[in-house]
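One structure coming up, written as structure tokens, with questions to follow.
Excluded from the complex is one protein chain; the other protein chains are retained at their positions.
Moving on, here comes subunit A:
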Amino acid sequence: MKKNAERLLVVFFVGTLFLLSLLFFFLPHLRFSELENRFLQRPPKMTLENVLSSNYATEAESYVTDHFPFRDQWLWIKSVSEQARLQQENNGIYKGKDEYLFEKFLQPDYHKLQRYIEGVNTFGDNHTDVDITFMLAPTSVGLYPERLPWLAPSYSQEDVSEFVSNYLDNDITYMDGFDFLSPHASESIYYRTDHHWSTYGAYLAYVAYIEKKGWQPLSQDDFIIKEVSNSFLGSYHTRSQFHGLSPDMIEAYLPIEQVATEIFIADTNETLSSMYDESFLGKKDQYAYFLGGVHALMTIKSDLDKLDIKQDKLLIIKDSYAHNVIPFLTNHIPEIHVIDIRYYNGSIGEYMSDNGLKDVLYIFNISTFVEDASLLKLNN
């Protein structure tokens, strides 16, 4: 009798090992994980150099882990168990109140931050004839600290914004996201499951920028506001794998007076006629619906009535917070150049003189800005 229980344990254990091992070999391996929104590890290459440097071993281990049978379900089990033990975060994402997910934001390294700001200042000094605006947006955790889990540590993004404002040269126009977002904090400015602002949040940024310019922004009534998706589970969900959240909705603001646009994507040498790529609405990262996701360099030309044009050209240096702002701006500026400095490696100064650009708008969110050193490339 005693031995039977032991036999059973051995059979179960060894059986599980072999079964999962066989499934690993025989189930098809995906290249891309929709749930995690990333490319999975490719099979490692068996070369002498790779083997001796232990690269082969490291990659093989990631390969097996990435393609382990039922990977998505295992992730789900971990997430459930973490919540069951009252853990309020998973992989750096908090599960906040009102179904909001937040990225943990801790005190940034102010020395680094200062260097990034100096980079922006130097760029301004080198281009004194250029009109520069710097827009810095809080992320959702900055605007809604009261929605964080009980007692959860979080650093004030308002302090960061104030620091930037103090260090930025006076001839650069600083636009503090808190100023134009806070009055509308009770509305849906951000996605709950993604790190971006919603189209409404982007609209507020657009209004603030246009008013700063002294122009007349379009009112909400000038748009047909269309819900293009109600199944968006964004990057915060991807990282945390918290389950049981209701998905976000994505809106598109389509101007009633339509403007024809032509988008040239320099990375791939493609020309498109729409700023919206609907194919992404069926994928995990639906935010790429706006402008088709990240491109290092693109130009957007819009066919505006000559009489309405107050400014011919604009250069936007940005992270992905700009993606849903840019479509609004095409209603005012006929030629917009967009550089994602994280991926663009050419000289920006040269690019500006080549294209006669005299007006620059930076759009960044605080979380990218404090952590991404790519702004240091500005003066290359």
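Criterion: a residue touches a chain if its C-beta (ideal position, glycine included) is under 8 Å from a C-beta of that chain, and two chains touch if they have at least 3 such contacts; residues count from 1.
In this text, contacts and distances are computed from a predicted model.
Of "Amino acid/amide ABC transporter ATP-binding protein 2 (HAAT family)", "AzlD domain-containing protein", "Serine-protein kinase RsbW" or "Alginate regulatory protein", only "Alginate regulatory protein" is the UniProt protein name of the chain excluded from the display. Of A:Leu30, A:Val64 or A:Ile309, it is A:Val64 that touches the chain left out of the display.
Summarising the interface, subunit A meets the missing chain with residues 2-3, 5-10, 12-14, 16-18, 20-21, 24, 51-54, 57, 60-61, 64-65, 68, 71, 74-75, 77-78, 81, 84-89, 91, 149-153, 241.
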